[in-house]
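A single protein chain has been omitted; all remaining protein chains appear in their positions.
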Amino acid sequence: MQEVFELVYKDLKTDWRNRYPVFGILLYLSAIIIISYMSFMNFIKPEVWNALFWLIILFTSVNAIAKSFMQEENRTTYLYFVASPVKIIAAKLIYSNLYQFVLILISIVIFSLLLGSPGNLNAWFFVNLFVGSIGLASAFTMVSSLASKTENNATLMAILGFPIVIPILLMATSISKQLILGAPASDITSDLLTLLSVNVIIIALSFILFPFTWKS
Amino acid sequence: MMNLLNIFLVSFYGFFQIPMADQFRQDGKIYVVVGVILILLIGFFIFLWRTDRRIKKLEEKANKQG
Partner (left out) sequence: MLRTEWWKWLTMALLLYVFVGGLLLPVPRLPILNETIRVLYFHVPMWFGMIALFTASCIQAIKYLSKEQLTNDIFSVQLAEVGILFGILGMISGMFWANYTWGEPWSSDPKQNMSAIALLIYFAYFVLRGSIKDEQQRAKISAVYNIFAFATLIPLLFILPRLAEDSLHPGNGGNPGFNAYDLDSQMRLVFYPAVIGWALLGFWLATIKIRYEIVSEKLGL
């Protein structure tokens, strides 16, 4: 456990030291939000707000997490001897989830500042946001480990990742649409459980499959 | 039994006049369609079977070499 936290801390330190990737993502995030604000300025309905919001999260997430294994290339050999693959994937999952969560918080602030709030943003909306973001971040972390082994990894990140996150995205978007339109919490609990179980599948598979990709 | 069921269905749905290719079947032309499809299908199967054979021969050859 100690080692896992050290690995997380190492990632945090690297990102803090060369801030360009982080600032790059923040700029990317603001740019798409401003573009969607300009294109949807006067006719945004709650359903559209919701779909747009999740799409922005999807694109931010795929770009932010793509780096999680690609930056490792020079250090992989070092890490290979130091830590076991299970610990590495645990650390990466924790770090990309934290990173993603910060990004989502920033994006919801900017997004609702520009495009307004659609109404019912209650606690359940944020619970769903949190659960959905865990799914996205974990799936993309695993895909990033695969894509980093290839030659054109930026494109592959998207084409490998998008089909995989479709179940998560569909569930999360539909739950958050229901919540925005004012559904009570009892309506969404079973959907939320489905979403949670998809997350469990993805995280469990990451732990099972990651050692194979790491060794190769 | 099958025919009885069919007659029942026809008279039952008769009110709505659901068109099927009844005349076409009565004329026996459906057998032309079935015949053509059978010829094509059997042709493809023979082709597939021969391909299968050819690969088998190659496999035997490869096993002798190896």
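Read from first to last, the chains carry the letters A and B; within each, the first residue is number 1.
As a working rule, a contact is a pair of C-beta atoms (placed from the backbone, for glycine too) under 8 Å apart; a residue touches a chain by one contact, two chains touch by 3 or more.
No experiment lies behind these values; they were computed from the predicted model shown.
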{"item": "Contact residue for the chain not shown (choose from A:T14, A:S30 or A:S174)", "value": "A:S174"}
{"item": "Footprint left on subunit B by the chain that the document does not show", "value": "2, 6, 9-10, 13, 16, 18-21, 30, 33-34, 37-38, 41-42, 45, 48-49, 51-52, 55-56, 58-59, 61-62, 65-66"}
{"item": "For subunit A, residues in touch with the removed chain", "value": "139, 142-143, 146, 149-152, 156, 159-160, 162-164, 166-167, 170-171, 174, 191, 194, 197-198, 201-202, 205-206, 209, 212-213, 216"}
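Operating definition for what follows: only the chains that are shown with their structure count from here on.
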{"item": "Geometric centre distance via CA averages, subunit B-subunit A, whole Å", "value": "51"}
